[in-house]
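One chain of protein is taken out of this complex; the other chains stay put.
Every chain is named by a letter (A, B and C) in the order it is written, and numbering of its residues begins at 1.
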Amino acid sequence: MPYIPHSAEDVRAMLAAIGVRTVDDLFEDIPKSLRARRKPRLPRPITELELQREAAAAAAKTETFDRMNAFVGAGVYDHFIPAVVQHLAHRVETVTSYTPYQPEASQGNLTFMFEYQTAICELTGMDVSNASMYEGGSACAEACLMAVRVNGKGRRKILVSRGLHPEYLRITETYLRNIKDVVVEEVPLKDGVTDLGALARMADADTIGVLVQTPNFLGIIEDGPAVAAAAKAKGAKLLVCADPISLALLEPPGAWGADIVCGEGQQLASGLAYGGPYFGFFAAKQEYIRQMPGRISGETVDVEGRRGFVLTLGTREQHIRRDRATSNICTNQGLLALRGLVYLAALGPTGLREVAEGCLANAHYAAERIAALPGWSLSFPGKPFFHEFAVDGPLPAERVIASLRRKRILPGVALSRWWKDAPNRLLVAATEVKTRKQIDALAKALASAK
Amino acid sequence: MPYIPHSAEDVRAMLAAIGVRTVDDLFEDIPKSLRARRKPRLPRPITELELQREAAAAAAKTETFDRMNAFVGAGVYDHFIPAVVQHLAHRVETVTSYTPYQPEASQGNLTFMFEYQTAICELTGMDVSNASMYEGGSACAEACLMAVRVNGKGRRKILVSRGLHPEYLRITETYLRNIKDVVVEEVPLKDGVTDLGALARMADADTIGVLVQTPNFLGIIEDGPAVAAAAKAKGAKLLVCADPISLALLEPPGAWGADIVCGEGQQLASGLAYGGPYFGFFAAKQEYIRQMPGRISGETVDVEGRRGFVLTLGTREQHIRRDRATSNICTNQGLLALRGLVYLAALGPTGLREVAEGCLANAHYAAERIAALPGWSLSFPGKPFFHEFAVDGPLPAERVIASLRRKRILPGVALSRWWKDAPNRLLVAATEVKTRKQIDALAKALASAK
Amino acid sequence: MHRDDDPLLYETSRPGLRAAPLPKPEVPVPADAIPAHLRRKAPPLLPEVTEGELARHFVKNSRKNVCVETGFYPLGSCTMKYNPKRHEDFVMSPALFRVHPYQPEEGVQPVLRMLWEMSDFLEELTGFHGVSVHPSAGSHGELTCLMMIRAYHSEHHPERDEILIPDSAHGTNPASVTMCGMKPVNVPSRPDGLLDIQAMKALIGPRTAGAMVTNPNTLGLFERQIHDLADALHAVDAFLFMDGANFNAIVGKARPADFGADCMHINLHKTFTIPHGGGGPGSGPIGYVEKLAPYAPTPVVVKEKGKFRIDWNRPKSIGPVRTFLSSTGATLRSYAYIRTLGAEGVRRIAEGAVLNANYLRVKLRDVLKFPYDRTCMHEFVASGTDLKERTGVKTLDVAKRLLDHGFHPPTVYFPLIVPECLMIEPTETESKATLDAFADALHRIVKEAETDPAVVTTAPHTMPVRRLDEVKAARDLRVRWRPEPAPAG
Partner (left out) sequence: MHRDDDPLLYETSRPGLRAAPLPKPEVPVPADAIPAHLRRKAPPLLPEVTEGELARHFVKNSRKNVCVETGFYPLGSCTMKYNPKRHEDFVMSPALFRVHPYQPEEGVQPVLRMLWEMSDFLEELTGFHGVSVHPSAGSHGELTCLMMIRAYHSEHHPERDEILIPDSAHGTNPASVTMCGMKPVNVPSRPDGLLDIQAMKALIGPRTAGAMVTNPNTLGLFERQIHDLADALHAVDAFLFMDGANFNAIVGKARPADFGADCMHINLHKTFTIPHGGGGPGSGPIGYVEKLAPYAPTPVVVKEKGKFRIDWNRPKSIGPVRTFLSSTGATLRSYAYIRTLGAEGVRRIAEGAVLNANYLRVKLRDVLKFPYDRTCMHEFVASGTDLKERTGVKTLDVAKRLLDHGFHPPTVYFPLIVPECLMIEPTETESKATLDAFADALHRIVKEAETDPAVVTTAPHTMPVRRLDEVKAARDLRVRWRPEPAPAG
């Protein structure tokens, strides 16, 4: 156990000071019957060198994105991460500190949170942002819970577009199942986008909010203003799940009337990381700030009049308000949000636009190349998309994937996983990191997939 | 140029303040005839993403030690580097500071230098250490120059054992060629070690110093005390080039009479790095401290009596003493020495011994396995060695290497490079990072090399 | 430390600057891919700075944080122990970092294996039938467990919607109950700081779905009667959830399943070292008994014929509570910890933590008042009421003054049941010398309170700012930066 800094001598002295004979005496309070009857059965301890070797062996057996020509997206995207992110976000001062309960000892983190909040507000077009949620899916669920708090009086229904990431949808259902008198209804898609007719029919005076994702799970940019109009017509709140990179090119949801905007922050330099840690971002209109979940950093002054930052509106939170809190969230994803801030600040508005344009260009080039292949076509031709699109091929998508894997290509995600009725449908993502050569290789491989 | 923090507005204001119209006006002092007639011809600038791609492409085309089963040593060894080294030595506070000319603003670096010096003194058994030299070869040359200062009165000869790394030998010759009235003579080897008889004959009243390496270039542990006796008998100084890891197991040269001990510090967590940056370590007896090259951190107190550290004995150095300085060295290898300190402190005496024992065990196992192969034998059987040894095989070593490369094995270094008369001789290193399986694979491949 | 107000990045921003340029796309950027009315009109306001300015901003400001690696950080309940660097490198290795949660499972067997093994290790350490590494943090794990309990009851006793919680509980417990659509029932603790089992039993009724108990509790005391409570709950087909935030005290020494607990969350970021990152990430696996297993969240990793696969097919599952299997990079930091510690090492966590807490407790006996003066587990609670009465110096003042003495303060004013409370958790990675120095500092601060209270009540004096106005922050809400309006004319 290389972490306990006691010599044998220290332990003796400490036990003597306490007045016990052995360390085990200190565990007397645990009744014998409740103590472990044996040492845990765990693998023998390994050293760091062996751990390094395991990581190397694991890499050799893994189809990493460094080794594969990958077009897998579906909510998690391979974006360029500048070196500054790791170097600047991972100083021990940020990595090994706690939630800033003592603001005088945490001005660094509180400053970064404040700047992060500003950047998220700017991206989403909203007034206020919290300091992060766990990730995109639970952020959507929390957005619905917040909508219930804000607009749940006399209303009962949350409408969720089927364009929402299917996992987010299930998470939302999981969370809302337990909320009394609230139901989740799914708004169907039509031609790959939220069916506005259906939405208009389903939205009514009983509707708390409408949750829509754009670009949606199929990669298509939703007609946000039209969705907003349908929701607002019935007094429902508009909840938008957005891709943060796309917001460099897309009119921010705040501009077309969103009440809450949330989403996955992975794209902002979290990396792939097989599912996490990522972070969820969460922004809203000013008027709802007291219903927001999560930490918020606010500006203030100290006794000498100097600017400083504190966690503010703590009365929303579990450690103060307990069962009346807006959420139970405590530990959030601070470090990942900080990575997001460093990333956004390193790119600035121009760089972020370039990333987004690189995505747009590569995805459209890839779509064109694939659609031109015999037997292949865009699933939703004519619909606007950002960095991802669905295509239908001549073979089951699962088979295409298996076939291309052997050529070190991961062509995308089989949508049959969620839409049983579309077995040949593949969701293909191409971000700014793809080269023309890689896209050409994909097209060539698809042409001969069997 | 992403590094210049001026907006167009800033530049205008600055030029106005200076009172010139354009930036080019500031270059008026350079006569037209001395200005560049054209823009430099350099490749088009690439972005970080492209640089990352180049590094990835380079890795794919490179036989890295992660990919090869490598036994290449000959002065540069693949040792385990714990994660703490990079994390703790590479904080910006140490990486982006300068030589500690302003001690009040550099107590971190000065403290680390002081601790580093202590560790080097302990390893080598010497009284004093400087804060680093460029690398092992030039450290040896500077040791000879220092010997001239210390013991050059009326003496003229430096004897260098042929067991010294052949590049160090050439470096030493390069440096000493220019020193008036000093000659370098090579002491031959016998059975792979310094020929003590020859040494006794060559050492005389004219001998300034004797420079010997242990373990020597062929991996063999020299009989230090015997060499020392031969040198001392004639009043020559003893200069020892040592492997720092081996010193965990070997009696330190200080204990058998060395006057100066120096060597390559690469082994102490510099990594392979294709030749550098590494660092040279350099230690001596107290009485010669004023003849040492390089920076030295010394303890003192501040005006309030607090302990602190400063660069001391600056009067030895070029910035004070100019042409009378002990060396011209200015920029040294501070960061690499710091890595060395973190490494040594992370391992402690027990860990360092374990590293050394891992080397000893693996090298002896490998030697046994190879010597047991038909057609293969140890070049110097019975001689004690640490982590490296020479073997003679049935084929030219160059051919063996070429043959094993195809099996992703790098069996060592061909000694024919320096000893034309031993074409079949291979120098094989096995450090603590090798597994038994890897060593067995080497033996198996050697058995079938053709 | 330079104490001037440093500007925000936004305030040093100048148009045209940028730290990280991108390459031009190799293929044309389509001009009208995005319908005009959906196209962004004005770019987002993001900082425009050079890389050098960026670096200085984050370096300088980060240095305003106190953190574990600058000093002792005895924040009770938070387990601010040292986080090994090797874990950081491990999770950045390509097999764990450069893989996508939706790529074919055959290509990511090693990471799946590790997540699978991690559940296994935690089952072994907690004694539970199953462990899910799905939830993102402790409170997320709480919520997930409550959802499972709720799902069970929806099938068997749909009327059950009350959860008993002692008043010493962490705020997340009642908050999770509400989020799960249930009602917390508050139960006062006994004067000795332990659960009032009698009172709890008396409160068990037809609507009782279960109880939440922290063990060791937030006072650092082991709930000896926990199994009695479990039995009483089980007798009526209700469940005992155990808050495992304090697992650091008992890991390797006792297994919560043996206490009669039915489910539990584990804050990996506490007991199993994931650095807290100024607020996260964490990871909050849950353990559960067989009876609750059908309700556990999806997805899960399963092992079949030596291969690992992600399984979604659990008909009774509550479903997912986050996207993807796990917060893999966080979870596997802890995996590395368990792999490098082994059984004996894990046990020494608890032994070291309890030894340190008790040593520090006795060192502080003559400075602070101890409402529960007895052997503690990994942490203990002291009260500053006496000091406040004698000198007017509040616990908050002591906390701030500790910063001047080079220490992060303990948790203060929690648990709520102890007035002027200090909750001190040294963790096992602190040396005797550090504990002695901390005790010394508290002694000195008490002296100061007696002789020169103003120096304490106006502390901290060595931080970049002094006492911040929290009321103003909440009243004049400024939660984002805005540019100064351009001067008129």
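Quick notes on this structure:
In this section, contacts are C-beta pairs under 8 Å (C-beta built on N, C-alpha and C of every residue); 3 or more make two chains touch, one makes a residue touch a chain.
The structure presented is a predicted model; accordingly, all values stated were derived computationally and were not measured.
Displayed chains that the missing chain touches over the full complex: A, B, C (touch as defined at the top). Contact with the chain that does not appear here is found for just one residue of B:Gln318, B:Ser377 or B:Ser416, B:Gln318. Of the options B:Leu199, B:Ala346 or B:Ala449, the residue whose C-beta touches the omitted chain is B:Ala346. One chain is missing from the display, and on chain A it is touched by residues 2-10, 46-50, 82-84, 86-88, 92. Interface residues of chain C with the unshown chain, by the touch rule above, are 1-2, 4, 12, 50-53, 55-56, 59-60, 63, 69-71, 81-82, 84-85, 406, 429-431, 433, 462.
FYI, only the chains that are shown with their structure count from here on.
A count of C-beta contacts for the chain pairs B-C and A-C puts A-C on top.
Centroid analysis (C-alpha atoms only) places B farthest from chain A.
Taking each chain's centre as the average of its CA atoms, chain A and chain C sit 19 Å apart. The set of chain A residues that touch two or more partner chains comprises 48, 52, 56, 66, 80, 82, 91, 432, 435. The residues of chain C that reach two or more other chains are 17-23, 49, 51, 55, 59, 84, 86, 88-89, listed in rising order.
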